[in-house]
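Got a structure for you, written out below as C-alpha cells; questions coming shortly.
What you see is the complex with one protein chain gone and the rest in place.
Lettered A, B and C in written order, each chain numbered from 1.
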C-alpha cells in the first residue's frame, strides 16, 4: 500500500488512490477529490511545459500536517495528498487530493480546505516554460 | 468514448472517466470529483446491501439536464455523471460526479451542486437490506 | 390508453409497477389521481412527485393526451 502523503516524479492513478482510501474504513459514504492538471495557457500566454521544484523534506512534513489537520478539523475517515515534482505538459496531472467521510459535506469541505492550504503552506514552486522563455509563477494574493 | 451521463449496472473507473474528461479540453486546470459509496451502516443499523431502482428514461434525461445546467451555471469545461442501478455491498461505488474547469473554485462548486441537485431531482430510489429486513430510504428534508 | 408507472416504495404499496387507464378526451391529471388514489390511498400518501411523459408536473389540472405516460413517485433517494 502506498503512503497517503507523497511527493513523487511519477504519475498516479486515481483508481489506486481511491482503492487505498477505501481500505481504511467501511463507513465511507463519500469521497471528494481534486485533481490539478497542467493547462495549455496561463494569463493569455501559451505554456508548453510546467516544471516544479520543492523543498522536499519540509514540503512532505507540511503535507503530512495538512492531512492530519484536515482529518481532525472535518472529521474525515481518511485523506490522501500526492504532488508530482517533475516537468509536465498540458493535460498532465500535478496534484491529487482526496477526502473520505461518512457524508459528502465533510468530504467536500475537507478536500477544498486541503488544496487551498496546500497552495499557501507547502514549499513547492512552479515555473512556466513558454515559447517566449521561462518564468516562475507568482501566486495571486 | 463512453457517454458523459450514464445509468448502468456495471462499476466504473475514475481513471477512465477522468481520461474522457481531459480529452474535451487542454484548458482544464482542475477536476473536482465526488464518489458516493455504500456504507456498512445507516442510522445505527447494519446494512448488508443497498439496492437501487430508477425511472430510467426520466432519470437519464434529468441527469443530462443537470450536466448542461452545471456547465452553463459554473462555466465548466466539461462534466460527467454516472449512477449505478443495481445491488451493491459496503464499499461499492454508487455514483460518480466530475466537474472540470480552468480553476478549482468552479470545479468544486459545480461538482457539489450536481450531487446536491441529483439527490433532489433524479428519480432513483434506494432500499437498504439489513439483517432485520428491507426498507426504502426516506431522504431527510 | 394512459400508461401509469410506479417505482420503488410506491410500487411496493400498489403491488404493481404499471397499469393502464382508459383515455377519455378532456381528461386531466386530477381525474387519474382520483381514480387510482381511491384504490390505493396508502400508496398515494407517499407520492411526492408526479411526472407526465418524464417531466415533473405540479398542476393537477394538466390536460392529458392519449398514450401519455404518468409516473407517481415517492421522494427520491438516489446518490
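One rule holds in what follows: a residue touches a chain if its C-beta (ideal position, glycine included) is under 8 Å from a C-beta of that chain, and two chains touch if they have at least 3 such contacts.
In this text, all values refer to a predicted model and were calculated from it rather than measured experimentally.
Although it is left out of the displayed model, the omitted chain contacts the following shown chains in the full complex: A.
Touch with the chain omitted from the figure is made, among A:22, A:67 or A:83, by A:83.
Residues of chain A in contact with the chain left out of this view: 36, 52-55, 57-59, 61, 83, 94-95, 115, 118-127, 136-139.
Definition applied: only the chains that are shown with their structure count from here on.
Taking the mean of each chain's C-alpha atoms as its centre, the chain lying closest to the overall protein C-alpha centroid is B. Per-chain CA centroids place chain B at a distance of 26 Å from chain C.
Averaging C-alpha coordinates per chain places the centre of chain A 48 Å away from that of chain C.
With touch defined as above, chain C holds no residue shared between interfaces to two or more other chains. In chain B, the positions touching at least two other chains are 36, 115.
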